Structures are given as C-alpha cells and as structure tokens.
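Omission of a single protein chain aside, the complex is shown with its protein chains in their original locations.
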Amino acid sequence: MRQENTSGDVNIVIGGEAGQGLVTVGDILSKTVVRAGYSMVVTQSYMSRIRGGHNTYCIRAGIDELQAPRESVDVLVAMNDETVGLHRGEMTNRGCVIIDGKSKVSSDGLARLAVPFSELSDKRYFNIAALGVVASLIGLDEELTAGAVDDAFGRKHPESVEANRAALAKAYDWMKSRRLPGLVLPPPRRSGGRIVMNGNQAIALGALSAGVKFCAFYPMTPATSIVLSLAAADQRMGVVVEQAEDEIAAINMAIGASFAGAPSMVATSGGGFALMTEGVSLAGITETPILIAVAMRPGPATGLPTRTAQGDLEFVLHSGHGEFPRAVFAPCNVAECFHLTRGAMKLAEKYQSPVFILTDQFMADSSRAVEPFALDGLDTVNPGAIPESFNGLYKRYALTQSGVSLRLLPGISRNLVVADSDEHTEEGHITEDLAVRVAMADKRSRKLGGITSEVIPPQYVGDETPELLFVTWGSSSGSVLEAAEVLRAGGRKVGTLCFSQVWPLVPEQFVERLEKALRVVGVEGNATGQFCRLIRRETGFEIRDRVLRYDGLPVTPEFVLAGLGKVD
Amino acid sequence: MRQENTSGDVNIVIGGEAGQGLVTVGDILSKTVVRAGYSMVVTQSYMSRIRGGHNTYCIRAGIDELQAPRESVDVLVAMNDETVGLHRGEMTNRGCVIIDGKSKVSSDGLARLAVPFSELSDKRYFNIAALGVVASLIGLDEELTAGAVDDAFGRKHPESVEANRAALAKAYDWMKSRRLPGLVLPPPRRSGGRIVMNGNQAIALGALSAGVKFCAFYPMTPATSIVLSLAAADQRMGVVVEQAEDEIAAINMAIGASFAGAPSMVATSGGGFALMTEGVSLAGITETPILIAVAMRPGPATGLPTRTAQGDLEFVLHSGHGEFPRAVFAPCNVAECFHLTRGAMKLAEKYQSPVFILTDQFMADSSRAVEPFALDGLDTVNPGAIPESFNGLYKRYALTQSGVSLRLLPGISRNLVVADSDEHTEEGHITEDLAVRVAMADKRSRKLGGITSEVIPPQYVGDETPELLFVTWGSSSGSVLEAAEVLRAGGRKVGTLCFSQVWPLVPEQFVERLEKALRVVGVEGNATGQFCRLIRRETGFEIRDRVLRYDGLPVTPEFVLAGLGKVD
Amino acid sequence: MATAEDFGNYETAWCPGCGNFSILKALKKGLADAGLEPHQVLMVSGIGQAAKTPHYINSNVFNGLHGRSLPTATGAKLANPDLTVIAESGDGCNYGEGGNHFLAAIRRNIDVTLLVHNNQIYGLTKGQASPTTPEGYVTKAQPHGVMLEPFNPVATAVLLRAGFVARGFSGMIDHLADLIVQAIRHKGLSLVDILQPCVSFNNVNTFAWYKKRCYKLPGDYDPTDWNAALAKAEEWGDRIPIGVLYSNERQSLDRHYVELGCARGINSQTDMRELGEIMRKYA
Partner (left out) sequence: MATAEDFGNYETAWCPGCGNFSILKALKKGLADAGLEPHQVLMVSGIGQAAKTPHYINSNVFNGLHGRSLPTATGAKLANPDLTVIAESGDGCNYGEGGNHFLAAIRRNIDVTLLVHNNQIYGLTKGQASPTTPEGYVTKAQPHGVMLEPFNPVATAVLLRAGFVARGFSGMIDHLADLIVQAIRHKGLSLVDILQPCVSFNNVNTFAWYKKRCYKLPGDYDPTDWNAALAKAEEWGDRIPIGVLYSNERQSLDRHYVELGCARGINSQTDMRELGEIMRKYA
C-alpha cells in the first residue's frame, strides 16, 4: 500500500554509498528547508560500515506540520547507479530521479534529471551541485541555499566558499529551464525561525539546560551523538565528558559524580546498557540520581547496529537486580527529547533515583523543524540540599513519609555523607538487621508514589468514542498520528493514545479510553508487543490487535495502514 | 502467630558466631537424622562475614514428609550467650536450651540443659559434645551419630577419630539421665537409605548427570557452592571448572565452550548476573545452548549478600537486549533442583537457547532427605548433530519450520560452522538485508513454540473448587504446601498451585483454577509480587491478595498463615 | 587539626588477627598526618572484606559495587576536584573484577589514592584464588592449585607509568601511614598495594612470612628512575621491598578538566545565555 502525496509535502531521498557525503548534502538541504519555513522530518538509514554499501538520507518537507516519515519517494537523488534500482519501486507518480548525466542506468520511464555534473563543477563540488539541483527542483530560494552552504563550510573551509557558491549557482542556472511544477513546494505558511535538530541533539540540549555537569560514555551507535553534542559544548557549558574504558566504568563514574554533586548522565544502546544494569541497581539502592539515555537498535546482541527498534522496553523496565523505583520516558518527537530529558534530570534529583530516556536510532537521527526552546529563566537541577538548612546528626537515608531523604553532598559541610550498596541503616552504614532492611525497602518503594503522582499522561487525540483506537509510544507516535489522520480523512472515527512516559503507568489516565474504543490496535517497533503486554499487566486490558515492526526500519504511516489491513 | 509442633517433628536451631563450627555440627546432625530414616528440612542463616556475628543452622526433622522450615524452635543449641536472647521468643512450650554450664545468661524459665562441656571433653571437641547432647536429646542412636562423625572427620583428620568418639560417648552418657521425652522423635517410618543434599549440590549433580563439561564462574554467594561441587568432581567426571576474571568472561567462555561442543553452564547471583545479560543476548542470537543458574539474594546491588529472596524473576525474564526465546525453571524442592537442571540442560541443547535455573539462598543451603536419584541409563546431552547425518552446504541458521536449525560442531567435520552476534544469513554471515532480518527474527521466535509445548505445568494440590487458592513458585512452594495443610486441618477448602517453571507460561494449564477459586492469594519472596504481575500479563487474571516476604528470610508456613490473616 | 581518633573507632566485621586492623590504624594516622578533616575526605570502596574499611572511618563514604571503586572515585573527583578521594578495596576487587579500571585509572592519572588490601585471596567469599594468589595454591575453587601466573600490580603500575606506586606491609603501621600520607599528597593516581595477612584463608603469606621478607627501600632510592623502579617492582620472594617504588609529575586528569574549564566544581551555575548561543547554531 503506498500513500500518494496530496498535502503539499515532498519526500526526497538522497541515496548512495557511505563516504559519498550524503549526510553533508542532507544536512544542508534540511537546514534550507527549515529556514524557508517548511516543516520537516528527516529519516536516516545507514549501514554498519564507513565506506561503501548503501545509505539514505530522507527529507520530507511540507507546509503543514509533519510528524512522520513517508515511504513513497518524490525525488530520488541517486549518488550512484545502485540507488536507482533499490528505490525505483518506491517512486510516486510525480517522482523524479536526479542522477549524473553520464549514468547509463535505466530509470524505467521515471522522470529523470540527468545532471551534467562535470559541466557544472569540479568533482569535489558535485555534492553541492546536486544540492543545487534538488533545492531548485523543490523551489528553494538560491540565496537561502547558498547561506546554508556557507554556514556548513565557511568556518571550517573558508577556501571552498567561492567554489561552493559557483557550483550551486551553476546548478540553479541549469535547472532554470527544467522545473517540474509537481515537485515545487507551495509557499510556506510561516517564515522560518525554527531550528533544525535531531533527537539526540535535543537530548543533549535538554540535559545541558537542566544543568548536566558530568557524562561518561563508551561509544555505541546510535547513542554516541548525544555525547558528542555534549563534548562539543563542554568548555562553554562547564561539563566533563569522559570516555570510559567500558560501559560499567561509565555508569559507575556517573554515579560517583552524581553522589559528589554533579548532575550526571550516561548514554548507550542495548548491549552497552546490558553492562550497566548492575550500576542501575546501585543507583537504586544508594539513591543516587542518574539519567540513563538508552538509544535502541535491533537486537539481540550486536543485531543491526545502525538500524532502529523499540525492542528494549521490557529490558530497561526490569533492568537491575532487586526492586527499586524508576521512571522511563520515551519521547514521541524531537521537542519532547528536549523537554523530557530536562524533566527526567529533575525527577532523578527529586526522587534520587535512576531515570531513563528511551529513544532509538530513528529518533536519534531524525532532524526536525523545531521551535527554539525558551531557555530564559529555565530552572536547573540543584543537586543536594543546602547544608545550612540542616542541623543535627545527618542521616543520608533518614526514613521519611515520602521515602525521599534529605540529600547532602560530601565535602561541602561538616556533615558526613555515607552511601552504601549493601542494605544499610539510616546513617548509610552496612547492616544485617532485617527489620531495618524492610524499613529501607519500604522507604525506597514509597518514592514510587511520588514519581507516580508526577506521571505525564498519554496524549489522546481524536474522537471521544472512536471505533478504532491506536495505542503507541515513543518514536512511533508520529506515524501513528499521521496514519490516524489518513483514516479520518477516509471517514473513520479514530483515536490515538501516545505514551511518552512508559513507566510508571497510571491506569486511571487511560484505561477508560481503552474500554470505550470499539477496537484497540497497538503499534510498536518490536516483535512481541512489549508495551501491549505491559498495559495488560498493569490494567488487565489485552490489546490483541498489534501492528509490529522489527525489520530495523521505523514505523511509518504506510506501515501502520498496511498492518491495519492485515489485522483488520 | 506461632504454630506449635503436633506432628512428630522437632525443630533444632544451632546458633552462634561464624567460625564456631555450627555448620560442621549441623551437617553431621542432619546426616544422622536422615540416616535414621527421618525427613528433614535445613535452613541456614548467616551473615556476610567470616568470623563473629550471629549465624544459625536450623534442622527440622520429622517422621512425615517435611517440605518447609518452621519458625518455632524446640531445641536451641546456643554456642554463645547472645544466641539465647536472640531466639528466646521463638521457643515452643516444650522448648529446651542447650548451653555451656558455665554460662550465666538467663533463659527465662525455658527448660535448660546446662552442659558441663569442659568435663565432657577437651575444648577442641566441644562441638562434638554438643552434637552428642542434641542427638541424644532427640533420640538418635549413638552409633549412628558416631558413624556420621567418623565420616565427617575420619578421612581428613584420622588422628581425631578417637577423641571425637570419646567426646560423643561422654555426651551421650551425660544425657542418659536427662532425656526430655517431649523432644524425642517417634520412631521413623522408614529405614534410611536417603541422601542428604541441598539445592546447590542437587543442581551440580543434575548438571553432571546431564553431561555438563564446562562451567565458568566468578565467586558469588549463594551460587558459589554449585560450582564448588562441580570442581570437586572435575577430574572424576571430566569437567572443566574455570574461575573467570569477571562474570562477563564467565558467560562468554561458557558460550564459546558450548559452541565448540561442551555442554556448558554458569552460576551466579543477581549482581553477577547483571553483568552477564549482554551474554544472555549473545546466546539468544547465536543460538548457543547455555544453562544459567541464578541463585537469588536480596537486592538491589549488594543488598543482603547472604540472605534469601525471590526478587530477580522479572530481571531474569527480560534480561538481555532484543527479543529471543528462553525458558526459566524455579525448583520447588531439592529433588527438582536435580531434575529440572537436567531438563534445562537438555532443553537448552534442543532449542539452542539460554535456559535458566532460578533458585535462591534458602534453597541453595537447604539440605533435605532426598531419595537417591536413579542414575542408571539416564540420557545425557549430546551436543550438535552427527556430521555424517548431513550432506550438502552446511548452514548453521537454516530456516526451518520449528525454528531449530541443525547444529554441527566446529572442527569435527569439513563442514564450517559460522555463528554471529550480528543479524546474519542462514550461513551465519553478517547481513544488513532487512528481509533476512525478519526471517531470522521469526525463526528464533518460532523456537518459543517448541519450548512452550514442553512446559512443565504448575502442580496443583487440593480441592477441585477451593475457597482459597495459593499461587506460588520456586522455593516458597514447600511452605505454601504446608500452610495449606494446616488450613485444611482447620477445615478450610484450600488449593495450592506451585510453579516450578515460570516461563513460558501456558494459561490453559492453570487459568481455570484461578477463575474457579473463590479467592486467590499469591505468595512470593519479593516486595512487588513479580509473579502475580506476570500472571496478569499473560492471562489478564489479577491476583490482588498477596503475601510477600522481603526481609531476607525464606517464606515459612507461619509467615503465610500470618500474612493470610493480614490480607484476609 | 584532626587527630587519628577523629577518624572514629567502630566495631568491625573482620576476623580476630586479620591484617586489616593495622591497615585501618595506619589509614587513620595517615589521614590525620596529611592534615585532613573527616568531611574533606571521600572514601570509595567496592565489595569484600577490605571494602568494608570505609564504614570504619569517620568520613564521607561511597561503598559501591564489587570491582568498581575506581570508576566511582574517578567520577566523584571530576565532579568535585576539591575532595580528597581515596579508593580502598581488596586485590580481588581491584585486580580481578576491576582489572580494566585499574589499567584505565593509571592511564587517566586521576588524582585518587588507591589503597589495595592485598591478601592474595578472595576473603569475603571464603577463599577462592585472587589474581595475586601464588601459583599452585590450593583452594576449594582451585582444587589442583592455581594454574595462572600471578598478577604483579606494582610492576604493572610502574610499567604503565602510574603517577605514584608504593608497596606497604600492614605489619609496619608507621611506615604504611607515611606511604598513605605521600600517596594522598601526590597529585595523580597513587597506588599503595598493601601486603595483608588473611588469617582465615591464606596460610602461606602469613604475618611471619611477610615480616621475614619485607625490607624498606634504602634512603637513596630514586623513585623517579623508571628502570630501577621496574626492577624493584619485580623483586619478590625472599626479599620484598616496601616503600615508594615509583613516582612522576604527570598532570592529573582532573587538573586537565579544571584548566579547560570543563570541571568547575559543584557550585557552578548553568549559563543559559551561552546555551542559547549554542542552540542558535542549529537555526
């Protein structure tokens, strides 16, 4: 089932080998699109290698708010011949292939722009020429595009500015007589002013805005870019970003740093997270705040290291031995990556607990047009209490009604702070008194009450009594929202329930919606319907119809609609 | 609520400091009890230290089949004064304290055998004298006791045999005029012939009987003794037991060994298991058989390292990133430790998957009187298929209906065996073909079908339409069974549903029982009712009434009955 | 100024006669001699008998996971470079489970003092071989004797040019206290490997065994001579040198981060204006 474009958007796929510079072209184009005032969703798909293979950078741009990728392609920028064959089947009726004029590959009657690259520029600037062709094709202003090119290269390679400009100008020039009206975007509804940001950048920015001061990591796709964004800002923001010898070291460093007073985080993916689970448990019993960002990719084990999945929900939810409270957020879009990360850091400090941001490769690499975040006056995490506010004999784990004990930091007052991974007394010292054990376990459990009282309810959109209700979470939400709109446009009464916090769950917030709907369909990026199982565990409500994707690609509106057909 | 002894059993607690030799006395006494023909349940409780503190070794012996510990104490062997104060409140009416005559500690009107140890023996043999006193007290034959002492010391310390004998004889002699009839066990109903074995020894024996040839481990209480039992038999049985540098190494070694053809296992506890979770996922995707024994203790983190808990069920069940099938067994008694371990090893090989034995400190250290296992003619795991049975181009991950591919071993034929932690082709080579990915994920999932078809149903005991149904699993089962009997004796219609396999669950095997019962009560050794949650997830049935213990001690019949009172 | 007594006097869970008692004594003396107050000190440990030590010291304490004292200590030091951070654990903890962190901490040259109670055995788990257990030593887990070559921590540390490498003996308390003072004062990773008798599980390397063998490095020994240090670090058997084997003046990782402006201590505030500029780059 392929859905044709009807709504003023265009879907561009740049395809080619790793190392050909797709990402450079894609990033500049997406910046231009957003600066022009369009909405945008980027989807990146790449292989686990540095050169060769087949990668794509997909930009969907439009005048209305877009929240999801689209599978059908309007413009295919084929950086090599192979790309044409691989994507031919995805082309829409108005589809057009941009390819080097020298290529002999057949494009089967598809509209084809055979670009005489070698006439337009030196080989080094073919990319920019291609950029010019596609930018012109969809109607982006030349000056705007040139500005984005300058921004990308100007600082690093001032010597190339002119050559880039020239290649771009030639490309625009060459295109003048070749506009295909069907692909030109209608004038935007707004005048730019938004920023271009992907999920991982937004997580980094969110953490910085909350006052993160320490991050330890071991490189792992697709989490690494969170950390690289922090590292790029380390001197300006005052944050230590330390590459650890392994993931175990990373989480233990972050816990040590947090204990000592630095708002701390780690970022990793499934396999690296597996190695952190003992540390999660340590954060649980020592009641040390920590933010753990897990960017999912398909497992088990190494699996498909550069693709996307939502397959680690149950693992994250139950990670760490023993029992202790936690919260798990799963941002549904890039703005939420920022806001939920902020919220998660604050929650971690407030409840002195591990808190998770569960994202995935799709979201990590999906650049969007985002309203700049209002940073002025944002509050930051202030670790620990002011020691002056306290007098008496300090007890790190004083038993309280809320389960939360006053947290002081070591070294900043004469109060001694004692934390312990063993079961411990209120003073933090190791104990084998079993009554104290129960009191401490209960104290820790009580914190879940507070965490639960702050749960972000799932977002409901749609008819109050839908015939069809979609339930989804995290990065799949955008596609579900769009699929629902398509169905509504077809006259069906559809609702969507998107969870951006997947733990704890508060059944009262949503169970009625499940019961009222004529039919409920769960949509997730895994093979076992993990979130559906969780809902049943927490509410008893069984979501039997499920649209599950686990081939390494993001859930798309098309996939949802096609899947619906199958479970229908 | 304390339950008095009525049924021909006696409960002995030996208490004192670590390093005082409690375990030696306890082991000899338990051997004697079983050789005499009694049933027995041992409960050991010890602190995380080598000397000092307060430990107990509790032996419940009786003429009927015992399946659970008892909290009330009939005989307290106080190796130091502190012990009296700590256990005074647990003594039954007929209770008696055995203590050094020189002790001035008050025992508050309890019957007291003040033993003149220094008159009976040299200081080195006080233990044996104490053993003689308690053995005589409960009516064990002197020769039988002496034989057990000889067996314990004879080989290692032949020089001490006579002195031990003498001390024992003096103790029996001293006791002649001091028998307290209320504590003498009735004559046994059988004439011995059983063996004395705890859960961990039975796991080791079960693994050996299934042909285990490789075990790697990093020491961790309460799992270490599984490995020590294997190590003690390594030369005789042909098994390599290798101490690893950490738990990560342990599981990866075992996976390597299994791949190469040795039936393999690891044994650890929660924190060590956390470090193994990446390896679990590796076993999942490479389809390498492995037995993982997890002996639980209270968490989070270091928690109470020498106590018991059932708090890692959900963690084990969801351990490892990505999705792949597994089976989890939780032996309800020592005999099951043997049989389920055997079964688990065979299942692991058959479905080329990780399989778990989930036990805990209580079961690990709980010696019981067990019928010797019929070893003759037992089958063992035969890793891999016979290469001659196969011709053609070998594909390690050939797609099959059952999901199980023919497993050949590397090096024993010209067929090349290729395994991969990445998503792979049928040949085992790394792939990024997303259709192949789906086919492989589906293939792996299909194995769950086979595993499910072999699930051991929960054991049901009791009335067909009970007013009260207990649901429990693993080591808590014995106590639940006994609590039910007590209630039945009180005229109530009670059923028990004990799960010794906790994953996968087959609702048809038990859901009707849940629905038919007037009231269902879950009993578990954790704070959140993990198994109850799992049942709800899998069946929708909510077990609201729960008796949960998480103070580090085993669930006892008394605890169940008292807890029932609270939820009643 | 604080005295050794100010660092407390607690009941321990150790066996009578254990070498840990003298280490504890030396540590308290060392802390006092270094001029530290209890609240200026953060003791970080793993799990094991040695790792219980921080519970017996009046100071800030983070008693974390088995094998992980070094990364936790590293994180704490980077978060608050003003703290005096001491990682204290056993040979199993640091050279076994934590072997990778040992290498990395040396390479980082983080300003943490690492005190290893090296009893050449896993004490708390009842006597399995540790990385430093001598070849041939029989335990229940090694019924045929240890088959692995023992790990030489001080030689490895010297080879990798750790900031400060010393070996002490729990039986020589004043000498050990002095090593601890020097280790604390040294700005960089400071290892003090402490020979510690375990009366319950190590019947070879006893107090008497060490007493007979340990000798102090001569006064003219030059710890900045790497080659000499390596030779001394390899000396083991009939004579065992104790003292500061090696030291250098490499800049510590925490200083690097402080100087770069990344590590600003715990009172620094987030500069939202600066962050706004970073965000604007995305426009």
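A, B and C are the chain letters, set down in written order, and residue numbers restart from 1 in every chain.
Convention: a contact is a pair of C-beta atoms (placed from the backbone, for glycine too) under 8 Å apart; a residue touches a chain by one contact, two chains touch by 3 or more.
The structure displayed is predicted, hence computed values, not measured ones.
Contact with the omitted chain, checked across B:I128, B:A262, B:A327 or B:L534, is made by B:A262. Annotation: of A:Y218, A:F315, A:F362 or A:W503, A:Y218 touches the absent chain (contact as defined above).
Within the full complex, the residue among A:G271, A:G311, A:G522 or A:P557 touching the omitted chain is A:G271.
Considering C:N60, C:N100 or C:T270, the position touching the chain not shown turns out to be C:N100 (whole complex). Seen from subunit B, the chain kept out of the figure touches residues 35, 193-197, 201, 205, 208-211, 213-214, 216, 233-242, 244-246, 248-250, 252-262, 264, 278-279, 282, 286, 372-373, 375-378, 380, 383, 409-422, 428-430. Although one chain is not drawn, its touching partners on subunit A can still be listed: residues 19, 47-53, 218-221, 224, 227-228, 231-232, 234-235, 241, 243, 245-246, 271, 301-302, 305.
The omitted chain makes contact with subunit C at the following residues, 97-100, 103-104, 106-109, 131, 144, 147-152, 155-156, 159-161, 230, 250, 253, 256, 260.
Basically, only the chains that are shown with their structure count from here on.
As a whole-number value, the distance joining the C-alpha centres of subunit A and subunit C reads 41 Å. Rounded to whole angstrom, the centroid-to-centroid distance between subunit A and subunit B, based on C-alpha atoms, equals 44 Å. Once the centre of each chain is set as its mean CA position, subunit B and subunit C turn out to be 38 Å apart. Residues of subunit B in contact with at least two other chains: 47-48, 53, 271, 301-302, 305. Shared interface positions of subunit C, i.e. residues touching 2 or more other chains, are given as 47, 64-65.
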